[in-house]
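Have a look at the structure below, then the notes.
All protein chains of the complex are present and in place, except for one that has been dropped.
In order of appearance the chains are A and B, and numbering begins at 1 in each one.
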Amino acid sequence: MEAWGVALIKVVFIWAWTLIIATLMTWVERRGSAMIQDRLGPNVCGPFGILQPLADGIKLFTKEDIVPEKAKKILFALGPIMFALPAFSAYAVIPFGDKIVIGGKEIILQVADVNIGFLYIMAIGAMSVYGIVVGGWGSNNKFSILGGLRSTAQLISYEVPFGLALLSVVIIYGTFSLREIVLHQQGTFLGFLPNWGIFKQPLGFILFIVTAYCEANRVPFDLPEAESEIVAGYHTEYGSMRLGLYLFGEYVNMYTLSALMVTLYFGGWHIPYIDMSKFLGPVAYGIASFLVFFLKTCFFLWLFVWVRWTVPRFRYDQVMSLGWKSLIPLALLNLFITAFLVQLTI
Amino acid sequence: MAQDYVKINIGPSHPAMHGTLRVIAETDGETIINAEPEIGYLHRGVEKLAESMTYHQFIPVTDRLNYCSAIPNNVAYEMAVEKLMGIEVPEKAQLIRVIMMELSRISDHIVCVGILGVDIGALTPFFYLFIQRETIYEMFEWYNGSRLTNTFGRIGGVEAPLFPGFEQKWIEFKPELMKAIDEMDKLLTHNRIWMDRTIGTTAFSAEDALNWGFTGPCLRACGVKRDLRRDEPYCMYDKFEFDIPVGKYGDVFDRYWVRMIEMYESIKIIDQAIEMYKALPDDAPLMAKVPKILKASEGEIYSAIESPNGELGFYLRGDGSDKPYRLKIRPPCYMVYQAFGELVNGEMVADLIACLSSLNVIAGELDR
Partner (left out) sequence: MGKPEVKRDYTLGERLYLVEIVKGLGITWKHFMKNFRASLQKGPHTVPTCWQYPWDKREISPIFRGEHMLLLDEEGREKCVACGMCQRVCPAKCITIKRGKVKEGEEAKYAGKTYCASFEIDLLRCIFCGLCEEACNKGAIVLGQGYELADFSRQACVADKKRLIGNFLRAKEEGRLKPKRPPVPVAGAKDAKAAGPQKAKSAGGGQGKGLKRGV
């Protein structure tokens, strides 16, 4: 057991860090999309417009809070909170670095190294859909309800391949703890490949990334908020900070999922062929591992943005058929092959 | 049971409704059982307005019909008046009209195809194309000083020759435009998400399309090779070489594809027109001899051109005064939009939006 103080510092740190990243992501999204589309994007507030999220935040906080007259008041208020809270708490079990030694004490860079980290992620990730449904229902708007329903159907369909893809990873590493999975990915595999999840689970990774996009409600799976079809989907009636929570939760979800991708498939804080712990001091190593992990996460965060501005959107029934007819059979096949190979090698 | 369906009002203010259109859709889940388009939110009484305006004064009003491509509207109206009065337009003026009309056809198709992309969720190709549209508008601006509502041409000709650097500008612009169209093509056409969304959605048979009075790209997408530029040539279109792309099934993909190919065809026409323009002497007439005060004799005519959206016709009746006795506009959108309920029945809400953008219904032209 760790000391209370250390745990508290870690909680506060990761909470603040996630907030900062999510805020910055709104800026990256806007600038990135602008660059992709031959535009400039927000570039007035601060250097390169980096203070724009701050301005947006101030705007969202100070705007009038409008509750539609015929909305179901309690549900309407509950929606954004139910969406944002799970998003913020999901990061707890994902590591953000290896370990750091300060004053002779070894601190693991992870809020809680629980041995059922996977189940926690699955459970909390599935929670966020309630926020969407409750908000969509509480708004008492047909477009919002449609958005909520789309989100439900989507989440139910994609939770299965998401879980199955994760399960294949569990079979390979034989553990549910995310930290241990990263520790397993050190060294090389077949002599020359880095011992990363992606090389052992290429199909699993593709399945995972597709389902992750769906879980995060990002293009091409942004049906719940498809602005050209159902106005803004579940947050049509929301404004001010309630809307802010929804938007914010989305980016926090993205950060969590990107970190999960790095943890499971891209070797966490490991650099291929190099063992940093051998030539770095304990403090430097802790910081370096954190940075490596963060940079890898950044790539996937950017991938979310990049894909969003490249592809069109699916239609509701096509998402369903892709999920049930392609992804689930593939995930099952992947699981079967993995189990078979693992059985052979043991 | 009918009372179990949910009625959704899509429009008149909805992010995907172009202009102020409204569709009252009865839905069963996401499937549309019955869609009823409602029009008239942008009705300005343009046809009645014409009766109290002189023939020339009405040209700026025609800008406001299809505001995505004002020039074909201007020319269609001018041609109607010229036909009524029996004015012969000089060759050079006709060439300028062709060049400007084809440029504006490109810009109209850019709007249509780009917005179709936006409505299906692909925002990026829209920007690549709209940047090119900006250059087209710049060319219009340098031609006669206005970008969107051009008030192009006068009855009996055009008001100015092409500005001196026009050809140079076109030569510089052409590869950029082709590149942008190509990029859109690469980003969308073979992307399976795009194909799934467009292929087969709101397909329409050629017979139905003819019965509903479809014209233009929407009809050609159904496989009917009808183009007024070839079938009833005007403005020397019979002297140009160009293909008429046709689709097969009349679905969203075909409409998209027909418009994409038509942009290339328009580029071809402009190239030829510029060559022919250069061959004419500098002082070749740009205006026919037109009386000081235009007074049409009694009589009625109907004159139509192939506007970017289809057959744009003007029925005109003169009574000997300097104002038309009656003017009736036949906008292509009107005929296309009345089949909208038929088109989207049984499809999904997302398809309704895609269908609407692929038809390129412009409210200004629809409601007049």
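We adopt the following convention: contacts are C-beta pairs under 8 Å (C-beta built on N, C-alpha and C of every residue); 3 or more make two chains touch, one makes a residue touch a chain.
This structure is a prediction, so every number in the text was calculated from the model and none was measured.
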| item | value |
| --- | --- |
| Visible chains in contact with the missing one | A, B |
| Option touching the unshown chain, where B:Ile59, B:Leu177, B:Val246 or B:Leu366 are the choices | B:Ile59 |
| Selected residue (touches chain absent from view) among B:Met276, B:Leu294 or B:Ile353 | B:Leu294 |
| From B:Glu36, B:Glu134 or B:Glu298, residue that would touch the chain that is not displayed | B:Glu134 |
| Of B:Asn34, B:Thr149, B:Gln272 or B:Gln338, the residue in touch with the unshown chain | B:Thr149 |
| Hidden partner interface residues of subunit B, rising order | 53-61, 63, 88, 90, 124, 128, 131, 134, 138, 141-142, 144-146, 149, 151, 154, 157-161, 183, 186-187, 190-193, 195, 199-200, 202-205, 208, 249-251, 253, 283-294, 322, 342, 346 |
| Hidden partner chain, residues of subunit A it touches | 32, 34-40, 43, 48, 206, 306-307, 309-311 |
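In this text, only the chains that are shown with their structure count from here on.
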| item | value |
| --- | --- |
| Distance from the mean Cα position of subunit B to that of subunit A, given in whole angstrom | 45 |
| In the complex, subunit A residues that touch subunit B | 33, 36-39, 142-143, 146, 149-150, 219-220, 222, 226-231, 309-318 |
| Parts of subunit B lying in touch with subunit A, wherever the complex brings them together | 6, 8, 14-16, 29-30, 117-124, 127-128, 131, 187-188, 191, 193-194, 196-197, 348-351, 353 |
